[in-house]
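Excluded from the complex is one protein chain; the other protein chains are retained at their positions.
Let's turn to subunit A:
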Amino acid sequence: MNKPDKERVVITGVGLTAPNGNSLGEFRQNLLNGVSGVKAFETRYFGPTIAGICSFDPLKYQKRKELRIGTRAGSISIYCVHEALADAGIRIGQDVTSDRAGVFIGLTEHGNVETENEIYEISKYGYQTKYWSHYHNPRTVANNPAGEVTVNVGITGPHYTIGAACAAGNLGCVNGVQQILLGEVDVALAGGVSESPGTFGIFAAFNSQNALAHHDDPTKASRPFDKTRNGIVVSEGGAIYVLERLDRAKARGAKIYGEVTGYSYNSDATDMVLPNPVRQAACMRQAIERAGLTPADIHIVNTHATGTPAGDIKECEALRDVFGENCPDTYFNNTKSFIGHCMGAAAALELAGNLASFQDHIVHPTINVDELDPLCMLNNLVLNTPATAGRVDSILNNSFGMLGINCVLVLSKFA
């Protein structure tokens, strides 16, 4: 890369909560140790099911009143932002003025949890709307999670959320990069969050679509690429990155996790739910090209695969198209097999789970593959136990969502 430092954007902090870890270190260790975060779960109306729920302590950064009036998505965001800022060693108002920091958070959906809760609440009173909470509007405005962060942390720069279905975690990061390169902010807090298990509707809808995972052992339910996979495990979570220009990061001696060297986002324009591997492949190719790389230069591809019979096959078609037979050093893995589908947080969390590979060259596996679906065959697909790569210079992170939204990010080792 020959760009000047002020045109390069790097990750200098990570804050996350996943169903199997509340810090980057814990999350990574559990991915290497094969520890799932998926458990039995019960939700209103729908009944017993399985889900990935996070165990972080929201009171670490919020008052009890904030928890009462805010949203779960807001709490997850606040936790991740505080953890990311601490990791980066940045104090808002001291290391960056509060109006030069911004919050850009990807979401799959927002407001369903709060609306369902209110309808349930007024059902206790004969559905009289005078019992409807006055907090419903601030809880359900689309900027809620990012806005709650600004109120809690005291950030006066821009904030907004990015609605991008299950590509949102990557697109949140892309927005952070763009806002930095536009000169709107010096520090971007960007990534994705999900509170989706709080709504019974997402379980019921996937179930009606025959796309909700089920298994006697919850830890085995999320099984992308396995022949017996039967759907998605709904999970919550969040991952927020501190993004800065390289010159700024260098000037303050920051720890650098990696550089966002390429990204691409496009649309299928074909179907409400079925993915389009041609557009997925185009998205991957453009991200790689923008990074100044070829497919053979990518050493880890973190797949989006969710465990649906059709979706996994389509992505593998796209992957074989892009990476073919001439990428002997490219490894493929999947993080959803451990944590389920964290929706708006998925891509951001999944990228985080691979960051350490730049240093240790270990590729975490995709677990729960007892019998690989031949239609999901990929060279160097890392199954069930970690693999060691000769080198890890660049990671490609896939994310695809409903309505045919695709977003691919390339992160490169900073040397």
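A few points about this structure:
The rule is short, and it goes like this: contacts are C-beta pairs under 8 Å (C-beta built on N, C-alpha and C of every residue); 3 or more make two chains touch, one makes a residue touch a chain; residues count from 1.
Note that contacts and distances are computed from a predicted model.
Of "DNA-directed RNA polymerase sigma-70 factor", "Iron chelate uptake ABC transporter family permease subunit", "Succinate dehydrogenase" or "Acyl carrier protein", only "Acyl carrier protein" is the UniProt protein name of the chain excluded from the display. Within the complete assembly, A:63 is the residue of A:63, A:91 or A:252 that touches the hidden chain. Of the residues in subunit A, those that touch the hidden partner chain are 63-65, 68-69, 125, 130-131, 133-135.
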